[in-house]
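Excluded from the complex is one protein chain; the other protein chains are retained at their positions.
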Amino acid sequence: MSATIDKSPAPARRFAGLRREIRGMRAVMPFVLIFAAFVLLALLAPLVAPLDPNSQNLLGRLKPPGTTARGIFYLLGTDNLGRDLLSRLIYGARISLSVAILSVVLSGTAGTILGMAAGLARGWTETVIMRLADIVLSVPAVLLAIIMVAVLGPGFANVVLVLALTRWPRYARVAYGQTLSVANMPYVRLARFMGAKTPRILLIHILPNIIGAIIVVATLEFGLMVLFEAGLSFLGLGVQPPTPSWGAMLSTGRAYVATAWWIAAFPGACLFLLILSVNLIGDHLRDRLDPKSR
Amino acid sequence: MTSKRARLTVRSVLSGFLAAALLGSAATAAMAKETFTVDLVNEPSSLDPQKQWNPDSYYVYRNIFDNLVTRNDAGEIVPQVASAWKQVSPTEMQFTIRGDIKFQDGTPLTAKDVAFSIQRIIDPAFASPQLGQFNKITKAEASDDKTVTVTTDGPYPVLLAQLTKLSIVPEHVVEKVGDDAFNLKPVGSGPYSFEAWQRGVSVTLKRNDDYWGDKGPFETVTFRAVPDASTRVADLQAGTADLVVSLDSDQAAQLQTAPNAQALTALTERIAYLGINTGKPPLDDKRLRQAIAYGIDREGIVEGILGGEGKVVGQIVSPAAFGWSDSIEPYPYDPEKAKALIAEVGDGAKAELQFATAPVFDQRIVQALQQMLTEIGLKVEINMTDMATYLKAAQGPRDSQPMLSFGRWSCSCQDADGIMYPLLESDSAWSRYSNPEMDKLLNEARSTLDEDKRRADYEKASELVKDDVSLLPLYQVAIIYGASKKLDWQPTANESLFLNRMSWQGE
Amino acid sequence: MTESSQILAVEGLTTRIGVNAVVDGVSLAVNSGEVVALVGESGCGKSLTALSIMGLHPAAARIGGGSVRLDGDDLLRFSEKQLRGIRGKTLSMIFQEPVASLDPLMRVGEQVAESLVVHGVASKSEAESRAIDMLEKVGIPDPAARARQYPAELSGGMCQRVMIACALIARPRLLIADEPTTALDVTIQAQILALMKELRREIRTAILLITHDMGVVADIADRVCVMYAGRIVESGDVASIFAQPSHPYTRLLLATIPKLSGTRKTRLNAIEGSVPDVSDWPVGCRFRTRCPLADDACEKMPPDFSVSGDDTHRAACWHIDRLSEMDAMGEMA
Amino acid sequence: MSDAPLLKVEDLRVHFPIRGGWLGGQVGAVKAVDGIDLTIEAGETVALVGESGCGKSTAGNAILGLAPATSGRILFEGTDILTRSPAERRGIRSNMQVVFQDPVSALNPKLSVGRLIAEPLTIAGWDETAKQTRVDELLDLVGLTKAQKSRHPNEMSGGQRQRVVIARALALSPKLIVCDEPVSALDVSIRSQIINLLIRLQEELGLSYLFIAHDLSVVRHIADKVVVMYLGTIAETGPTDAVFDHPTHPYTEALLSAIPLPDPEAQRAKAALILEGDLPSPANPPAGCPFVTRCPIRIEKCASVRPGLADTGHGSRAACLVKVPDASLNAAR
């Protein structure tokens, strides 16, 4: 087929893209800052939290924001056990962020490796991995969570593990699809022709070219992981009390919607802002890196 | 061939689902004015009174059936189906049956039905979950229409208390339709008769206008399953429910400001306690257990968290139960003494203690307990699992039983035997304690009909519990219902929900 | 061409993408019944010129100036609605990738009929029957059956015939064909070119042909505009342009084409360097960086058009007088 | 070294199975390459020409081991590659390299030019300094500067990218380079540059090329021998001049005739031979001569007898029952 392809608008489109990117980046900048602020808060929790997040004051329960009880000032009020909401919120950032980040990293890594393996190896490996992904996707995550907690005991690590175990198929599917298309690119076939071994092909030729799509999925998943952790907390299967996580705080606070709105409102707002910013950043990345993927 | 068959069956299953879908959505009926709506936590698992053991089923079926004997609002055992009873020998008790009771199908209730009900529940083949409560009974015989004799395998002081839980089922119906069909459409002699069970949604009862005793105030009653407490409160506030169960003190506080709702509370026979694994280091050290006893601020919990709904106790036997002793005082809250005891133990106290719990327990209390123990210098980790996992561990081998746990015990029999024996006798499933002296006291007390001796034994046992801190009693639990302001009803210690003891104000 | 009326007159058309004028002051005209070729290499702005005329330039592009007169009306002042009224009816366009240019999920006949339907020229059923006639006219065997098929069921050549049918069914005054044969094999290209020549005679539609292939130009065009880096550098009658290329670029372009009658293993003439990117088009004459005749004058100012040969042949170069020097250089090849 | 030709291909067939039916069994085959022979001597350029779908690229891929050969022999310096162990094949094939049509997709966009060119060396285990020296040499050889080593493909023009591809192909000093449409994606002015580069490299390094192309004018310039393919088979083959000056097979004739000449007078004067219809599906080729469906001079026999190659009297060989009566003698199996 003859193909002297005239792409006259192409270079122009590229520059327009660059400008759009800068303009777009400006639009998400506040959210990048919010995310960064949360990360900072999480890292510096012991320094910035005014009080011990677990220290209870049973006679100072459910105090509204700005109350002073027993000589202690509670900027955001106290929760149902008289703990300082602000301090718990600050420490909660640690848990919520690290659960999300760790589970995204774990499931992302596992899913990407498996998806790439399936996409490159095809045949049996492909069938086994992708059917396994189907199986995992059709088992309710709650069931897995309960089983994991029952077998391995509860706790932070298991929450992360449950999330990683249930979410890897998402990445695997994307990595698989992307690998299939990249593996068909002439440069990959050429590398093979030149005698490159599979690890080299995966690492040098495939991974760098699919990582954009994976990162986009990861940003979406990040928000979902935060929500999932909250859901597990609601069902009593999240991180163990008294460790604060925003999800657990929100889940506790919902019982006090009418009597002590602040218990739920503050973690709810934080959760909302966190997910919103990561999603917006992700959407931006998607438009930039990967206009074709879901 | 297999695939063909699989496809066929898949299709038939699917069409079945679809048909059910259409029927299901069409069958929802509007509520009549005379309908009283109760929000339970879960739907009843079964309405055969002898085939299950859970509160949500009990709330419902107890209104369909009459029991052999029952308790009045003051907690005393009073006649119901049996009008009188007497101990004819240490192992035999004879009951006189009322003659004016009719089942809801019009058939009179006779001594034969009573004997049948007892024989049915103690038959191992029937596999009643309640078997353990009645397995001291070896047989029940009706000598005429009005007399039933119950025989036990030894002197059994708790017999009467256990029989408050025995519902009388109609022999002729059960024999005729079988256990399964009876479960789906139960017939009893109680103040309400079974109307409909929309599985997963609600159970509807209808007033039995021929009831021999106090008749119910509502024509129909609907029991719904609403698992989330916040939702139950919302239902109550929105007026879509008239009575909701299982609230905690904070949820009750929410009702104080509501114009149309109120909280109804009663102290129950339940005692909240901190379970301790006394057979495993470091808690095999009595000093450490005493430190725990001194380190927990029970007043703080009751006043601070429970809003005063509850009563601090020093013994595991409830004030509402036989065997309660007025003379046993709780440990005082003394964190300094606790710390001193821990310092005395030294390094052993530094081990991490797993505090097992499940979502059904009040997490506010669990977290408060954990924090208090942390403050006196112990390392306590909360270990929350779902209930089944928790129970498996709690009733498992001594070694895997939790170091610490929080429980609220009730035997529904209001007798120290049902409380102390399962919790403290060496071989009992729940026990994490092993002491020959305790075993002797408990075994003697359960095999004599001499009430004074029993009372003395239990007092001694309670002193032993306190001294040895075999477990740590915390407070007597209050049960909290949310109800419409118009409802007049006094909940009782045995957590029963007798519709015919309620009344509706106004209009 | 004599006394033919002018259909399209583009004057100083400038289209910018961002700050770059990708189309920079392009002027060209098409007379009725005439085939005008707009020739150039990738990135020279020829496709964007065509899209700008249609008002179909991408959202990122902005028309910066000039006029596009179709039968005297300036299309640049038309509203989107007015433009829609013209597109497909007075002014049609076909594209490079025939398969991709057809809606994969719509039957071929319906797509051919669509112009008639959207312009209210014919009822749906009438349009469909006219579509079948049109399909027959573009040489599709068994047109009634083909009309019910989907694009994926047709070959690339067939698809391009369908595209032509789509474009010509409303008998437009002007057809803009953007590289209509580039994606096709030579034998199919020959078929399509023959078809276009035939239809042009029959329907008397003028054609603005965008291409990079001088062979195609030589085959079908009446007049030629050569475009380089956003500007028209030379325009004139086809015979004159080929016989007497008057811009160094045109001259080199023609010289670089390998000849079927050439000799083996000889160096081909080549234009040094590569087409500069839009973002760094040279100031002054844009070809100067690759031009053997370039000097300081070329850098100072973009050249004006000067007439070469007959009055329709014009080229924009400061050094038309020195073109003969190139012949000497060309000989070395 | 023996007298064996550098590459000899005998009766090469590449059939791709078509799976279908309820059990996914093979229900047919796409006969992409259906029995071709060719010979490349050291230092020679053999062109494989034909339109899309004729199997020329598949043949190239089969020689390179990028597509599985169904049957036949591929002898490299007398050794049949197909009968060797994978390790031996790799050893033999390190003497072959490939240049693909599209330099964009042939280069991993994430690697720098330096790393791209060094890749075969890295895989072969060269040490860093030797690698860098060789890369610099190669850059120089293909006309790129050292400064461009750190660039990424997307920062380069099409011609520069193709130079990178060529440099990489040369890295391990191969004897044969399969050039699969190496200039089709390039602009005319760049095309000549690359052709010139290929010719120069052949002279300097004594390379052999298997030059796969559809553009016959380019082929005329670069090839010593031409193999014209149609539907997986060879229609005509011979020395370039013989084939171009005396095309015998009607397909060759049509192909040559279809190329528009960049000369309006000559082009318009030329008697065009326009083929009817499209290429038949290689899954279901005609029973006799593959070209029978489109042939302007077919006779009855053509539908049933599949011609073999026979001498045309001009030094070339063609497979046409009408033009070369001997073709029926070699009629295929």
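Labels A, B, C and D are assigned to the chains in the order they are written; within every chain, residues are numbered from 1.
Here is the rule we go by: contacts are C-beta pairs under 8 Å (C-beta built on N, C-alpha and C of every residue); 3 or more make two chains touch, one makes a residue touch a chain.
To be clear about the criterion, contacts and distances are computed from a predicted model.
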Problem - Name of the absent chain as recorded in UniProt (options "K+/H+ antiporter subunit F", "ABC transporter permease", "Phosphoribosylformylglycinamidine synthase subunit PurS" or "Cytochrome c oxidase subunit 2") - result: "ABC transporter permease"
Problem - Contacting the left-out chain in the complete assembly, out of B:64, B:187, B:205 or B:234 - result: B:234
Handout entry: Sole contact to the chain not displayed, among C:48, C:93 or C:233
Key = C:93
Problem - Among B:77, B:177 or B:201, residue touching the chain not depicted - result: B:201
Handout entry: Absent-chain interface as seen on chain C, which is shown
Key = 54, 56, 59, 84-89, 92-95, 97, 100-106, 114-115, 118-119, 150, 152-153, 163, 166-167
Practice task
Write the list of chain A residues that the hidden chain touches.
Solution key: 20, 27, 127, 131-132, 134-135, 137-143, 146-147, 150-151, 223, 227, 230-231, 234-235, 247, 250-251, 254, 257-258, 264, 268, 271-272, 275-276, 279-280, 283, 286, 291-294
Exercise for the section: Could you list which residues of chain B touch the chain missing from the display? Expected result: 3, 6, 9-10, 13, 16-17, 20-25, 28, 30, 39, 42, 45-46, 48, 51-53, 124, 127, 129-133, 135, 180, 183-184, 198-202, 224-228, 230-231, 234-235, 237-240, 386-389, 391-392, 395, 409-413, 418, 421-422, 427-430
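Criterion: only the chains that are shown with their structure count from here on.
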Practice task
Could you grab the centroid distance between chain B and chain C? Build each centroid from C-alpha atoms only and quote it in angstrom.
Solution key: 88
Handout entry: Rounded Å distance, chain B centre to chain D centre (Cα mean)
Key = 86
Handout entry: chain A-chain C separation of Cα centroids, rounded to whole Å
Key = 51
Handout entry: Multi-partner residues of chain D (at least 2 other chains)
Key = 52, 187-188, 214-215
Exercise for the section: Could you check chain B for residues that touch two or more other chains and list them? Expected result: none
Problem - Residues of chain C touching chain D in the complex - result: 41-42, 155, 157-158, 185-191, 193-194, 212-219, 221, 238-239, 242, 252-254, 256-272, 274-275, 277
Problem - Partner chain B, residues of chain A touching it in the complex - result: 54-56, 58-59, 61-62, 80-82, 146, 149-150, 153-154, 235-237, 240-242, 252, 254-259
Exercise for the section: Show which residues of chain D lie in contact with chain C when the two form their complex. Expected result: 51-52, 157-160, 187-193, 195-196, 199, 214-218, 220-224, 240-241, 244, 254-268, 272, 274-275, 278-279
